[in-house]
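Below you'll find the structure I mean.
All protein chains of the complex are present and in place, except for one that has been dropped.
For subunit A:
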Amino acid sequence: MLFFSYFKDLVGREVTVELKNDLAIRGTLHSVDQYLNIKLENTRVVDQEKYPHMLSVRNCFIRGSVVRYVQLPPEGVDIELLHDATRREARGG
């Protein structure tokens, strides 16, 4: 639940999602769900020359199970808040 709430707060930000097949997609976080499936808008594949497979795609749905990393803008991260929240989650959960 923690990361679901965390991503909900990040809606509207530019993020880069790196997938487990090494594909990296940059876009605006549109929405997230309980499975941490991610919907991005205004998408661009990071290395378009190497991965032209999504040239005609501007909005996409990424299955949570296939995400390796979600790269966030440093200004979007309150590290102290995150630290406290995870500490509480670890204790309670």
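Operating definition for what follows: contacts are C-beta pairs under 8 Å (C-beta built on N, C-alpha and C of every residue); 3 or more make two chains touch, one makes a residue touch a chain; residues count from 1.
Here, contacts and distances are computed from a predicted model.
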Per UniProt, the name of the complex member that is left out, chosen from "Proteasome subunit beta", "U6 snRNA-associated Sm-like protein LSm8", "Ribosomal protein L20" or "Dehydrogenase E1 component domain-containing protein": "U6 snRNA-associated Sm-like protein LSm8"
Absent chain, residues of subunit A that touch it: 19-23, 25, 31, 33-35, 37, 39, 43, 50-63, 65-66
